[in-house]
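Selected chains only, in their assembly positions.
Letters A and B mark the chains as written, and numbering starts fresh at 1 in each.
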Amino acid sequence: MLEQLLMSLKVMVLGMGTVFVSLIALIWVIEITNKVLNMSQQRDKQDINHAQKNPNKAEAVNGNFSESRRDDTIQEDEEEIIAVITAAIAASLNRSTHDIVVRSVKRVPYNTPAWNRVGRNQQIAGRL
Amino acid sequence: MDKPFMEVITGFLSDTGFAQISWQQGIMIIVSFVLLYLAIKKEYEPMLLLPIAFGMLLANLPLAGLNDAPTGVYGEADFQPGGLLYYLYMGVKLGIYPPLIFMGVGAMTDFGPLIANPKSLLLGAAAQVGIFAAFILAILLKFPANVAASIGIIGGADGPTAIFVTSKLAPEYLGAIAVAAYSYMALVPIIQPPIMKALTTKEERQIVMEQLRPVSKLEKIVFPIIVTTLVSLLLPSAAPLLGMLMLGNLFRESLVVDRLSKTAQNELMNIITIFLGVTVGATATAENFLTPDTLKIIGLGLLAFAAGTAGGVILGKVMCKLSGGKINPLIGSAGVSAVPMAARVSQVVGQQENPGNFLLMHAMGPNVAGVIGSAIAAGVFLNLFG
């Protein structure tokens, strides 16, 4: 009995020890990462500030990042659209917007029938 | 078919379940009805408790044979296929379903509050004390170590982790442990508040915490990669659960594989939830479930939840002191995981004292940390007893 109690206490110490050691290590790494990333982001920001004064150069320097920023813009746009549609529905229903949420407004999907889209544009262009 | 007709009918009748049912099976069927009631009417974690209860019903219908193993060799003439649940159960037995569910959970989880306040991880660690407290008591109640570990993991308040560990260490207890784990997860709003109030002062509960700093997209992408690498190196046996959790989270945060993220958290997760629930329930045959051990498991499970809650709150109090009153100890109880229920409990208990107090975001940190913590505790058990 006592032996079992001792064994199980050992397991507890080992287990809680492992949990704490792992998670404390994780805290350190998260904080270090945070600092490293913030440093590089601040450098980025400076680059951007600098770049905005020389817009032509910006294109060259931040080429890779421009895409992700475009992404954010799209997302914000979408939120705006959703907000407008929600408001419209709410208005016609005479309700508060807290209650209703338009979950998504989809645009033309980017990946699938890409040539359809262009084809369509072509056909439209052909009729002009 | 050449036998006299009466004999055929007699044989047929003796093949009915009514002729074969034992009273234990009858009791198990009633237990399954009670669980169905809890799942449907009381909404106790219905997503898993409903399939578990139905699996229990199917497994205790005599002669239905849904759990039967096949006989003979596939492809040969004398081969008799096994029952449906025998095959679906392979995903549990082979440890496939729980990591895939974790992938879905990862794709649904926002680790932002944890990244914003990494000290939450300490609370998620402290709440794991319930696991080991229940383990010690189970050992003292003469359970073998592998079973005691499976019982302890109920205190992780994390269904897939409990099923993963139990299916590897003590599969014959799977039904009882899964039922206990999901029932107590549903009962978190009843179990936790008294403990939280008993251990904290009114002043502590009224503490309003500072708003969390915003977390950048890049930090959220780097987080799952770091956790996988670091924790898997420290404790390789935690890699299946944590690795898949973090893969799902990377699907979510990378923003470039939206299709995969949605499938992981919806269809794939739903399919596996159905298979997992029904087959785990089907392990709860009368023989396995109607034993005094089941009652002990239920008792120890409750204790594990209570101890975990207390552990989180007590470390919360310590951190409150050390931080000069900036941390509300109520968020410590969320460290048991049971996402997002336990965090909501912190929020509600906090608001009872101070209606303007919004703790939910702060409690989400320990809450998701608890998932990581339980997975690590599971890894320790698998390393020691697997």
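In this section, a contact is a pair of C-beta atoms (placed from the backbone, for glycine too) under 8 Å apart; a residue touches a chain by one contact, two chains touch by 3 or more.
The structure presented is a predicted model; accordingly, all values stated were derived computationally and were not measured.
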- Note on the structure: If every copy in the structure file is counted, the formula becomes A x3, B x3
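Definition applied: only the chains that are shown with their structure count from here on.
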- Just curious, how far off is chain B from chain A if you go by their C-alpha centres, in Å? 29
- Once bound in the complex, which stretches of chain B touch chain A? 115, 118-119, 121-122, 124-125, 128-129, 131-133, 135-136, 139-140, 145, 148, 216-219, 222-223, 226-227, 230-231, 234-235, 255, 369, 372-373, 376-377, 379-381, 384
- chain B contact footprint on chain A (complex, rising order): 1, 4-5, 7-9, 11-12, 14-16, 18-27, 29-31, 33-34, 37, 41, 68, 71
